[in-house]
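Accompanying notes for the structure given below.
For this depiction, one protein chain was excluded, whereas all remaining protein chains were kept in their positions.
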């Protein structure tokens, strides 16, 4: 999307109608930027803008106040048109202290608006932020290509709440609502919903309710004043489909998708997990839903977690384990057992920056090859990936469906960017979601544990407690015809090929690869997977608006790859594969289809910016 | 090789000169077939035949006597020409009991010689072996296409040792030496060396010495008797290079190669290991060599084993860890740390049948992709593989050289077939082996832990105890210029690319890919790696003798692949990749070079037979 | 693979499988298997309600020979699998077979957490003080200086005592027995079956191939009486051929000591009475240095405590009680939503 920014507007009292904007709130961990962002998001949603958000937490739990690494941010992109990412560079940057300014200013869009809380620009904070001199005074901001609103928000907040009798410390905490009030005014948002929220949130503290509301209103009133009035915008409704919406985050959607799978399959679920960033919230979220038949086990480590999940599957539940890269590495020996015993298992890998401990709070897509190949012996599993926060819900259901139908481990790949990102989400009609069929073996007649469905090649699932079906399974090779241990050479080859054929067969049970944007043949296909969906889609659309013959396809099924993918790729002169890794999907497609796909890697712990993709695509097409 | 078998010979009293033969000794675990095989091998070696051997142990520790799964075998292929494998089908099969006959007869070559100990064909043993009737009497062996020598070896043995006053139980144990004596006569071998061996072995038991020698001589004498005399052969010397030779097994060679690396680098070594079949013998062997400066740690598990090895590397030793597939899976998280901290680490994966516990005592090559890709994040390592038992010695040295020079983990892949196989080995002149250079950082001037050699990109190795170089390292991303923790996006990309470039650069430090057999261009290239060397080489040679335009190249460096490989592959119309897995190297070369290499998988826990490869190659070339 | 028999009619045969047992001839595992198969029918648990879980090792082959549900998993992880199985279906009777290597070397952590959580499963640890399946390396229970394939110069590790370990991590039931002592082992198995919580049983098992005779010095008929003390709750800790030796706490050193009844005024009254609810006593008995002291066999410690699976089940029930069975559509429509 393109937004006309303040600088390009002629200043008039009436609101400037703009397509949309990208706003970033940045402040100290203690400044409540996440709350501000959430409230601002809710308002945009109610105004029926399309939007996407992304929080940016510091790596430290609670960094000392005022430090550079203690800065917490929240970015929102809202628009009257479809929105696919939280946006590249902010049109408006709100910096609540010097450190926030230092770490974020470089991102402000040319011609953008900078709002700073001048009240925090004292010697100590400036020093902590590494400023020799005060940037608000040393002239470094004069005609620096953006508009500056330097306001002593701290002072104005204290003034606005003085009658509530709060301690200065508490009073000072209200400054995020003062700021919110100002931003509400700038974008013409009603204050009521946030006032309601404040009343609910601080119900037990009347003084806090009064203070925060007072601050909110004061900030709003301040907007009215002359020097701000020409920064007033209106972002019309977006043409989004009718229906009921809610905001949903990636990890939340993943957890809720698993709950959905319980209801759709009628099975109970066991999540075995060990805390790890950025996966822990899946455990936290699911632990609230015991009444959905979900047992969450916080195991002693990742190995115990996956083993407990496999044990639960063996006993007839949906066994799920959630973790991130290093945890996945630890689970692989056990995943091999699930492959060999052919038990359903859902592995959720919320990828983060690697290798090793790497960049725990940053995003990356570098676990794909680990998921596909990272086990001893020939141990094929299914691998799928979610494309957006909301998509996590549906892919989690899909992971469970495949695991049960094919009696195999299924990896669901998401990443830190999806996990913490959020978007408005059309609430599905549960009654319309397809059921997941489960057939436990009951009949002793002719039973053995590795009897297979000739169609899917899945073995029958006979669970403890079933009379007449007692049997033993394990990780040693099994006889195709009896399920007993077998060291027979031909049998081993037959079983290995069968396990491989079973996974390969999934390709016939999943949608063909479709084109997201553009034609299904042409000069260039941009092939993506996972969380890069929004950036690629938007970048390709922009290139097409510029008349370039480029299309976008986004792979959700990574192993096996969609049955028509090879043929699709061959219909394009060139294939470009942008990934947040050093080139992984590109290896899979080159090896499988022998197409000269080209890698476009980014390994910075951050998502692609639309602009950089657009630029690369143009370069590629010119080269 | 082709051997003229007895049946094809006209029977005369003088010894038939044959190129060579494949002999298999098969009997009960308790029958001492391994000893017999070793003695027979020593004799062939002394006669200067070229040879290769392979033992075949039962999966159970000590299976009950007489059972099918309790059969233990030993196969030797000796010849007056170059020998590359222990041979496909035996020309001579020695079966010491019904179970041994039952499990091995199918392999006997058409026109071969079968020698059985008729004395063990009683009701119990026949039943245990699953024989309804006695195959020696029910006519099932009449003109079955092989010659039969049914001898009551048990009785003759007892008779031969009756004067030594041994208990029947002990006397009966001598029958393997009776059999050895017979085989010595058949191939015209001197008995003295084995007599010496017996005298040494049983030094403490004069009666056992006497008995075993008596049995040996009796068996030999029996050979003289009429009905055996026409099975008497002579296998001339092989045209092997001059020099001093010894017999060496794969795991032994691996262990000795590591000892060599200690001497060549002047460093001490720590092997962290946890027992696992078929890798345990590397631990066992190295534990004998403390006086070489080797510390072996039997850790509590594979994770502790690799971590202890990394700790040792950090402290300035050569850190090595040896294991098999499931153990490798467990080590991967820690390997990622070695990648990130850029410490030398040698991982020896003696591959076995998978997935999961799989077929622990069988061989397979299915850990290649795990070694290359099986870690979280972008975590490239070097991967190399040994081709023959003796080659394990040199590749172990190479693994250490690369690990130290490039400060990175190096996987050395061998497998159960190499581990337990053995071959005559020209003893190298130690003084001629290239030294391994080690430069510990000593100079505090301008030091930081991630300073790199501009050539190799290896970081400097500064070990605890060095004054002035105290520093901290870990698995979080590090700043390229200071080595401190860094969450900087561009730095992360730079470090990731640097680690990748460092590994890729190894290609310039290792030999170009050479052709083993045939021309360096043509119709078909058979591309192999690891333990399939002998079978492929022999099969390709035979095909060429038949006039087929086929060549053999064998990859020792799997990551990075040799710098000239892509260009080499493109010089052939077709590329066939035989592997003891479901197609792994073939994926790597297709993806990297976009050549339509074809996979020839065998997943039976057993090596390729020369004949089956020969057949496949012919089919491929005709198709 | 099996057919349906009602519990009361079950016999030893019903617990046997059609698989031939592949342990070495003479292995102590055979005796343990036979005793277990003999005791199981007494428990009145239907075949299909019983699950045997194991790791990897000779001992871990156990499930293949029990005609119940069985899961031969991966090395050292059996307790974690059992955790998933038991919490998924608490009505199952879950038994675990492990070895000193499987359970205490690679698997020590899972065993520790299973014990402290008090998951309601029964654990048989076959302690032969060696790695059998991998052909004879020393284990965490092998004595210091143990010479094996991997330690030709003798091991440098101080061993750990399984029972003391279990007590140290707060295990709720800790017992010891011997492979060949069918009766004693049977009694221990019955007690374990009755215990609600993790029942940890260490069974000394002879590996006649790689560690033959490891326990002969106190296992053989002729030495048994002098070298073993059979502990029974409420009974004095007596032993000896004439049952005239006893254990007491020396009031000064507060350490255990062996006393000879009749000698320097010692009477039965001086002998310590076993109290299986006293974890300190259990700890002392578990760690008595042998051969200076006899080996304590029997139920060293037993205490009823909430089980992990019990608490989990209760929380589940309480949640449904409080919130009703979860409804997805309610959930999806909860919180702030908006219509367009």
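Each chain carries a letter (A, B and C) given by its place in the written order, and its residues are counted from 1.
Note that contacts are C-beta pairs under 8 Å (C-beta built on N, C-alpha and C of every residue); 3 or more make two chains touch, one makes a residue touch a chain.
Keep in mind the model is a prediction, meaning the values are calculated, not measured.
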Displayed chains that the missing one touches are A, B, C
Filtering C:175, C:229, C:281 or C:328 for touch with the omitted chain leaves C:281
Cross-chain touch to the chain not pictured, restricted to B:52, B:310, B:359 or B:419, is B:310
Considering the complete complex, of B:201, B:217, B:230 or B:471, the missing chain is touched by B:471
Touch with the missing chain holds, among A:81, A:147, A:298 or A:521, for A:298
Listed in rising order, the chain A residues that touch the chain left out are 60-65, 67, 69, 274-277, 280, 283-284, 287-288, 290, 296, 298, 300-302, 326, 356-357
Logged for chain B, residues touching the omitted partner chain are 42, 45-46, 48, 240-247, 256, 259-260, 263, 268, 270, 272, 289-293, 295, 297, 299-301, 303-305, 307-317, 319, 333-334, 336-337, 341, 427-431, 444, 447-449, 464-476, 484-485
Interface residues of chain C toward the undisplayed chain are 105-109, 112-113, 116-118, 140, 144, 153-154, 156-161, 164-170, 249, 251, 253-255, 272, 275, 278-281, 283-284, 287, 305-306, 308, 311-312, 315, 318-319
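As a working rule, only the chains that are shown with their structure count from here on.
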Rounded to the nearest Å, the gap between Cα centres of chain A and chain C is 46
So, in whole Å, the Cα centroid of chain B is separated from that of chain C by 40
Averaging C-alpha coordinates per chain, one finds the centres of chain A and chain B separated by a number of Å equal to 48
Listed in rising order, chain C residues that touch 2 or more other chains are 56, 74
Going by residue number, chain B touches two or more other chains at 69, 326, 356-357
